[in-house]
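Note that one protein chain is taken out, while the other chains of the complex remain in position.
What follows is chain A.
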Amino acid sequence: MSIPTAKLKKPTLKVTPSSRAMNISTSGILRLNRSATYARSINASVSRKSFCLAADSKILEKSSVQTPKHTIQVLDENGKDVTPRPVYQPDPAAVQSKHSKIFASDTSGGTMSDFYSTTYQTTTNASFAGAFTRSLFGSGSVSIGSQSIMESMSEEIEDPSSKRDNSISLSDVQVKREEVKELIQEEMLDDMVDLYLVESDTLCLLDMPAISVSVDSMEAESVKERNSRYTELCKNRTGNDKYMGRSMQTFNGASKTKEVQSEAITMADAATIANNWDMYDSFCSAGQGEVDLSTDTDKASIAEMIHQNHGPTRTMERTMSVISSSTIVSSSSSRMEMEPFVVPSESKPDPELILQSEEFQQHLFVMERIILENIYQPKLAAYRQLPTLEDPDSMPKAVPMVVSRREESSLDEEGPPTPALERLWSFSCELTTGRNVSSMAWNKRNPDLLAVGYGQFAFKDQKPGLVCCWSLKNPSWPERIFTCQSGVTALDFSASSASMLAVGMHDGTIATYNVQSREKTPVIDSSDCVHKHTSPVWQVRWINHERALSGEDKGEALISVSADGRISKWFLRKGLDCIDLMKLKRTRNDRFKRQVGEKERKSEALISRQAPGLCFDFHPTDSNIYLAGTEEGHIHKCSCSYNEQFLETYQAHKGPLYRITWSPFCSDVFLSCSSDWTIQLWRQDLFTPVLGFMSTQRAVYDVMWSPKWATVFGAVNEGRMEIWDLGASILDPTIVNPASPGVKLTSLLFATETDCVLVGDSDGQVSVYQLKNFTAGEGTQVGTLEDIIGSTLASQL
């Protein structure tokens, strides 16, 4: 076997076949791979493949068909044999090789696979018969991915017997390949393919021999010996002439720069400021399970601030501990600070929803009050006896010449400033204009709440009544408005349940309203009651009976007096029901006691046996005793224990009594006013009035003791309002305030804690007046009153 040698890089080499199985590459690009043959497989035949790479199709490779071995000879221009020497000499005895030549340009399937296999430079490209080759191919050509080719190759390899003797020429190769291919295609389905699985030799891919050897191993001795020899050598080496140091230079491989291009990494800066409340909010909402904060806000942590809002559940413990550290609230964009407020809401609220929401109404309510407070601030301050603030920006008004001191505390002297009334404001709105104020009552628990009843007194021109609850904080619109079917003539707030308002009406109905709720309907109504009043209810009062007649009467009861002559006590027992405390029977003027069953004077035709009751008042300390005034002008002192007869009767008035009121300071003294133009002061043990007051020739509609001074009371007659101070004068009222023309004043109410008086008129206005420069003296003046009474009595004797 001759082994031709050839230079690899000469492009013009001529290739001649030689006897032996060898491959020669001709062009510079050609590479020759000598396949190694491992002929130890079971299969005796060994086929060898050699591959040539060629950029241009140049290889010719051939060998004789018959002989299994074929060699190539490469000759250069000069005819020198430059066939390259094979790298590996196979064992000639066992060689039977088969060549397959590859053309780069040849696109037959089989050749291409070979081509590809060689590119991987597997030096152990062996092509073997049977399984070994197959396995090699499998490993080598996995990346090729041309299964069909592989298969075809394998198929081809697989019957070595049929192809063993092929030393193929170029065309033969091609033909063979094609033949083989065709064969395969035809017979593929029917073929029973025999697969020989053979254990291949162990391929050593990496061998790193151990550096150390066990002491017990067999080689230990030799290794030790070698080691000792080496150490000796090193020792000898230093000064020895035998050894010469020589330097070497290693070549560094040329480096190559390689550029890679990727898409630009987009970076975005994100910053956030986390405030104290921001973290608190996140903490609270995270606790409730909302974790959608991170999606809405781009919260990236700033290096110097370690507050994090991502995954608040995770980091909350950490951030909570950091709350104490300072947070910088910079004036970042308001958007950042706003987002925590937007986030918890599900969506942007509809404007309509906003306007209808509860909070909006509440806000409106508060806003209205605040605006009104702005407007009325001086007045309200005066009411509350606070120093009024001068608006520093308003123009200073000319100081009136009349000196009037601003401080409202009680003074010792009255002196030059005359007591006067200053009108602060009035409660009125368009609902109330034109209505007659019939009664007013303060709420027992909240002294800022005023209930005003509107209803006509006279029988004619009755219209539906109105009850308005006004608050001091809003003089322009009532807090509650209740319409009643008939005119309201009496009102009272309950003391025990402060939101209950009892209303007595012109048609005799009594209703109770709950002012806390926004309902317009009464809680309970007496219209279904059998014993209801048939005539206007002129007064209602909640009375607290401490000493009850029977067990069920304890507590507060509603007492009413009406023009049908009955004083009834109302209670709730399967609906509103009443029992009569007293029937006011007519008495004649010269009688003190009424005998049961006695007939009236025959000359008079009376409409009813009862005398219409117009007013009553319970004794301030003894709730069993009360006074009742009738249309006849009589005052009856009655007791709850006796409902048949009066205890006493006081007769002095000549006309219907409009008001009776006990003095809150002197428990024996009471006042009465009537349409006979007079006000009478009584002591309960005397059957004639102690003092009588008359100022004008007008019916006095209302009278009330001042809650502050025992000697002061106020009265309202048709044309004017008067404040009497008995300590100053018993003949004339101290303060007189005329009403506006055309308007009749109908009711009076003292404010409990301040020096103010409320006056209701027939036009629907409730005016608030403040008593200026007025004082009756220190203390409650009880002594003064008693002195006055005593002196009067003494003078009468």
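As a convention for this text, contacts are C-beta pairs under 8 Å (C-beta built on N, C-alpha and C of every residue); 3 or more make two chains touch, one makes a residue touch a chain; residues count from 1.
Here, contacts and distances are computed from a predicted model.
> Name the omitted chain as UniProt records it, choosing among "Cytochrome c oxidase subunit 3", "Hemoglobin beta embryonic-3", "Dynein light chain roadblock" or "Ribosome biogenesis protein ERB1".
"Dynein light chain roadblock"
> Out of A:Y196, A:Y230, A:Y243 or A:W277, point to the residue that touches the absent chain in the complete complex.
Missing-chain contact among the listed residues: A:W277.
> Determine which one of A:V193, A:A220, A:A271 or A:V366 touches the chain that has been left out.
A:V366
> Which candidate, A:S247, A:N374 or A:Q796, sits in contact with the chain we can't see?
Answer from the full complex: A:N374 touches the omitted chain.
> Mind pulling the chain A residues that touch the left-out chain?
Interface residues of chain A facing the absent chain: 275-277, 279-281, 327, 329, 334, 337-338, 341-342, 345, 348-349, 351, 354-357, 359-361, 363-368, 370-372, 374-375, 391, 393-394, 476-477.
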